[in-house]
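Missing here is one protein chain; the remaining ones are kept as they sit in the complex.
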Amino acid sequence: MEFKKDQKLLFIGDSITDCDRAKPEGEGLFGALGNGYVSFVNAFLTSTYSELGIRVVNKGISGNKVRDLKERWQEDVIDQQPDWLSIMIGINDVWRQYDVPFIKDKHVYIDEYEETLRNLVEKTKPMVEGLVLMTPYYLESNKEDRMRQTMDQYGSVVKKIAEETDCIFIDTQAVFHNVLEKIYPAALAWDRVHPNDAGHLLLARAFLNKVGFDWNKE
Amino acid sequence: MEFKKDQKLLFIGDSITDCDRAKPEGEGLFGALGNGYVSFVNAFLTSTYSELGIRVVNKGISGNKVRDLKERWQEDVIDQQPDWLSIMIGINDVWRQYDVPFIKDKHVYIDEYEETLRNLVEKTKPMVEGLVLMTPYYLESNKEDRMRQTMDQYGSVVKKIAEETDCIFIDTQAVFHNVLEKIYPAALAWDRVHPNDAGHLLLARAFLNKVGFDWNKE
Amino acid sequence: MEFKKDQKLLFIGDSITDCDRAKPEGEGLFGALGNGYVSFVNAFLTSTYSELGIRVVNKGISGNKVRDLKERWQEDVIDQQPDWLSIMIGINDVWRQYDVPFIKDKHVYIDEYEETLRNLVEKTKPMVEGLVLMTPYYLESNKEDRMRQTMDQYGSVVKKIAEETDCIFIDTQAVFHNVLEKIYPAALAWDRVHPNDAGHLLLARAFLNKVGFDWNKE
Amino acid sequence: MEFKKDQKLLFIGDSITDCDRAKPEGEGLFGALGNGYVSFVNAFLTSTYSELGIRVVNKGISGNKVRDLKERWQEDVIDQQPDWLSIMIGINDVWRQYDVPFIKDKHVYIDEYEETLRNLVEKTKPMVEGLVLMTPYYLESNKEDRMRQTMDQYGSVVKKIAEETDCIFIDTQAVFHNVLEKIYPAALAWDRVHPNDAGHLLLARAFLNKVGFDWNKE
Amino acid sequence: MEFKKDQKLLFIGDSITDCDRAKPEGEGLFGALGNGYVSFVNAFLTSTYSELGIRVVNKGISGNKVRDLKERWQEDVIDQQPDWLSIMIGINDVWRQYDVPFIKDKHVYIDEYEETLRNLVEKTKPMVEGLVLMTPYYLESNKEDRMRQTMDQYGSVVKKIAEETDCIFIDTQAVFHNVLEKIYPAALAWDRVHPNDAGHLLLARAFLNKVGFDWNKE
Amino acid sequence: MEFKKDQKLLFIGDSITDCDRAKPEGEGLFGALGNGYVSFVNAFLTSTYSELGIRVVNKGISGNKVRDLKERWQEDVIDQQPDWLSIMIGINDVWRQYDVPFIKDKHVYIDEYEETLRNLVEKTKPMVEGLVLMTPYYLESNKEDRMRQTMDQYGSVVKKIAEETDCIFIDTQAVFHNVLEKIYPAALAWDRVHPNDAGHLLLARAFLNKVGFDWNKE
Amino acid sequence: MEFKKDQKLLFIGDSITDCDRAKPEGEGLFGALGNGYVSFVNAFLTSTYSELGIRVVNKGISGNKVRDLKERWQEDVIDQQPDWLSIMIGINDVWRQYDVPFIKDKHVYIDEYEETLRNLVEKTKPMVEGLVLMTPYYLESNKEDRMRQTMDQYGSVVKKIAEETDCIFIDTQAVFHNVLEKIYPAALAWDRVHPNDAGHLLLARAFLNKVGFDWNKE
Partner (left out) sequence: MEFKKDQKLLFIGDSITDCDRAKPEGEGLFGALGNGYVSFVNAFLTSTYSELGIRVVNKGISGNKVRDLKERWQEDVIDQQPDWLSIMIGINDVWRQYDVPFIKDKHVYIDEYEETLRNLVEKTKPMVEGLVLMTPYYLESNKEDRMRQTMDQYGSVVKKIAEETDCIFIDTQAVFHNVLEKIYPAALAWDRVHPNDAGHLLLARAFLNKVGFDWNKE
């Protein structure tokens, strides 16, 4: 297990991370962590590694693009002084190019995406003990699909940054792709983006596997 | 123009037809026709052919499959004594096979679909002056997509029945496919099924073109 | 078709334009353009001329008079840098003279109306590629009706300004008058002002006809 | 004053009478009489003739036509055993011919109207001490207006029945016409049918004048 | 009739005046004048003296005491430039002494009441054409009741000020006392303060009688 | 203390008893006993005599008159098989005579009141171990007040029945009269009927004093 | 893995099972399985064993005791024809003895509990392929606590029945007890009964472990 006693683990991202979390705190009682993968990660850590006392904080905000993270980075990440940071961003950067194709100032193209994300990672890496980079994803199994293609390119950027900056890398698209070969996207998400519990548990397990969670520990 | 003075035109179908219409009437003041293609068809007829006094009735119900139409056919179609009838059904018959794949009694497979629809059409055709059959559709441009493939098969069934029973046939999938070559599905529908105004106007225009609407008439 | 690739088309006006659009943006997903003629214009453009990528923005605000447009012109029109601008204003300028006759400071009489509108048009014309002026209207077929008479005078002012400044002119009152000879106003609008889908589609078609929309294009 | 001690005065009609009265009772505390002319009649009687103890009951139902009154006449009129009865019906009988012109089974044409109303009056007259017939009205001052013309014909029917059956007759259209020469309809009613307090007080005063209310009594 | 063409008549007071009026305007469409005596005064003036075009404004605020009127006098009275002003205040000044007897800083005792009210009246009288002073009241017929006694003392102050400053004086307590001899307070007001329509019409008629309203005018 | 281990104590009455209790049970968790004197009686018993395990049930229904109790007596009293029964009824029997004076069939006059109440008491007395009769009351200190006079007469009836049938008698009017000499009714109840916590605690203490509650017991 | 292709797995129980599931279906889209352990079991099965197509149905109802299960057993279990059945009941049977101690008919004592549960199990066992019995639990680590003691006795009954009828047995109390040694109950459940995500995931994992779920399968 990567995490040490009393460490703070902060998640930042878009609606997949947000999931109706308490704002602005992002932690506390009564579903303050939302109802997505962040809450599930916390639930597994609390029940199985309660002796470590890992403090999980959720700073996801629905609709965010990497451009939005940049604006609130100081307040929502740096000022929080996390020991561990996990970033999953990019879905909206891509999606807006396809659902509001004519409103171009809502699009974040790949160059801006890469530069902004790298900048945030490089600046924050030295301040934390560990940094996890999760790719954006699209619940579409057809790799020739236009939006899936773009999403894969953004995912490649995340991978490249993770390798160059020595972050833990999670290929969420690969996690889902594996499942989509067996069940159709509509069974996981109404809009091919916002998954049900099954999808969020997949994300949580992928995260936990990467940080050394032991499924046999009681 | 196919319609004659004082005729009643009844639409039946699923949520695409329903669109929050007034229940149970399906006609009247204040958005009683819902906010989809049925209301648009009525709006074009009212403003351009008001001298005909065509009475439009909407009997769509969200979530319906052909099996549901069969159960309410007497009350919602026969008893209404329409002069013209338009049917668009099948999306949910297919969709449930993909979004709740394990709940098999919610699936209507193609044999039941064909038999039920043909039965309803054959029984009703002699009672009306004209009958329009609109295919179900899926806002996915990849013809290899599993759900799109199934939807195309159901569309073929509709076409076959229309030809055999001499109904007016509208290939809504073809209408959308044409547009999807230019814009991505997400710009037309959040879930690849329920379209925005652009999609509903496409359906309305396709319908009106088939019944002889003259776009130059004032 | 007047519009060129990637142009921005902005509509400004009162409740007929507003129709519950998203505020303050006036564009985006999920009915952001409201449910009136602006959304319909956008829907026709998106489905038929999607290759042009016309960006439609709705800046209508319910209850506005020309005096209100003047106050928010910089922010809602100039700062938006539209390529095309469409203005429909004047209904409330007239209506308040009849529904709150004793509250005179809510009335905008014809001299102020003309001066203000001309001023806005003259100042903005050079900044845009095209400017459309739509008259206000009243869904009353009796030309001797007091309020209809006043509305017609305001409509004449719009026509005069359009001619003098070389704008595209749309006589919405004439569009409706034509229909009101066949159906009674109560079938189009509960209050003789806010039309149903039929009325809004009439406005949208009148607009599209003036900007060269080809109804036979697929 | 026509009314005698402890008598019950019952009003029946459509939305003009209803005005959000308590259902089904139509009497009691806390605005049970609605907020229209019935409540005002009661308020004048209670404050000025409280020694008479007149019990006012409101049985108006929004949207009712004479056809609807007929169906609920036994329960809502006969069973109530009123000493005085006031009827105002017909607005919807006419209005539906103009706002939903193509839905003909919602229209009550003048023959059915006359026969039904006369039947109800003749049958009930012997059971009550007095019966008041109020005409339907339309807040349109142009007598050539199509709907106004129709409404005037229905009003004439009411007058004829009142004369033949010796009922108290109130020409509400005349009451309003007088005022509409001075102010425009929009200042009295948003939709030319449902008046504001000014219109309802006109109806209440017209009623009270006909039953001998003394405005100088304290 | 005291009022002249195009004059503005402003009412100020507490909840009896307020009655859910539109805030902050206090005038306009759709019940902007609330549902109490102010709306009734306006309704009688609009329907009977519409040729005068009297503009009625309601600036009542629930819970106000004379101390509150003083604070908003500049904005809500002086800045409004009324031609006629009507003041009814004092009920809460007295009531709080009886319903929250221990919270003394919510009480306005008679000396402060008299001084504040006289000050407002003397300062405003020269700016208006006429000023109406209505007493506060309590719907209790027992003159020995403690709260009624206090209310009567406040009413006497109003009378004294009216006489000294030559204002029109309305003894609302006397108006109600007359009726309370015939019916019990509970039939007029749930809490002996906020009357039903009957009570508000009594206030409106008392007001109109004092300003020369002709009940026989049509 | 009158109550013995495991006994059931049932309260029946009008809104004073009801106080928003859970319906239909009238017992259970989460405020099921309402927020009035019944809940307070239960709270004192639970905290001070928990070893007795007294089960308190609330069967009050707002607006009830003795006539209503009669109709539901079998179901809400007899079938419940209480060991102790407490009845407080009569406020609405009297109040309706004063707040809706003209709707005489809502009045329960004193003869019907006495006969009905005596009948219920005589029939039930043999089935219970003890029966408490609480008078109705009116928060008016003026004994000459018309409604207070009537209420006192109904209270006398309760006293007479209690004496004749050997029930425990509680003169709630006397309890309140004592307090009203010191504070005005408006400080206890907005409408002189529904008291605040102070009033309900007075009722609860009066009840507990009569059944032998020891205030010094811990 | 115990489950075979296309089998139906039905859960029945109280609020821990219910968790706001869709009623009455207990399966379908959009959170139909609620947000507790049932949904988590389904999510793990769907994502990891989607090739099996296990259909999960949730028939939990908040507040249920074993007595309630008995009443709806035919409809909610037998008629559903599950292949696998999981029962968790007893918390409310015990809890009511402690939170409403005086309302004894809401208590289900241990004899009735054992007899009823055994009866249901014995009758249903032959109809299913497998039956899982989960004990009730109480999130209290003090084994001397009165309610914990009672709950442990009910848990022993479940164990005994499971052994005698050869059902799969899950000791949920033991699962929680293990965790409660490390964290205080308040961190898992507000009321020591209804757990947060951490608690529900513990239940889900305990269940999955018993039916052969392979945590290393992808």
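Order of writing sets the labels: A, B, C, D, E, F and G. Residues in every chain begin at 1.
Assume contacts are C-beta pairs under 8 Å (C-beta built on N, C-alpha and C of every residue); 3 or more make two chains touch, one makes a residue touch a chain.
Since this is a predicted model, take the numbers as computed values, not measurements.
Taking every chain of the complex into account, the absent chain touches A, E, F, G.
Touch with the chain omitted from the figure is made, among F:N42, F:N92 or F:T116, by F:N42. Note that of G:M1, G:A22 or G:A187, the residue touching the chain absent from this view is G:A187. Mapped onto chain F, the interface with the missing chain covers residues 29-31, 35, 39-40, 42-44, 46-47, 50-51, 178-179, 182-183, 187, 190, 196-202, 215-216, 218.
Residues 95, 98-101, 142, 144-147, 183-184, 186-187, 190-192 are the ones on chain G that touch the missing chain. Touch with the hidden chain on the side of chain E covers residues 99-104, 106.
FYI, only the chains that are shown with their structure count from here on.
Shared contact partners of chain A and chain E, listed by label: C. Looking at which positions face the partner, chain C and chain E present mostly different ones, since fewer than half of the interface numbers are shared.
In this assembly, the C-alpha centroid of chain D lies 33 Å from the C-alpha centroid of chain E. Note: centroid distance chain A to chain D, computed from Cα atoms, is 66 Å. With touch defined as above, residues shared between interfaces to two or more other chains in chain E number as follows: 29, 183, 187, 190. In terms of which chains touch, the assembly is arranged in some other way, matching none of the line, ring, star or all-to-all patterns.
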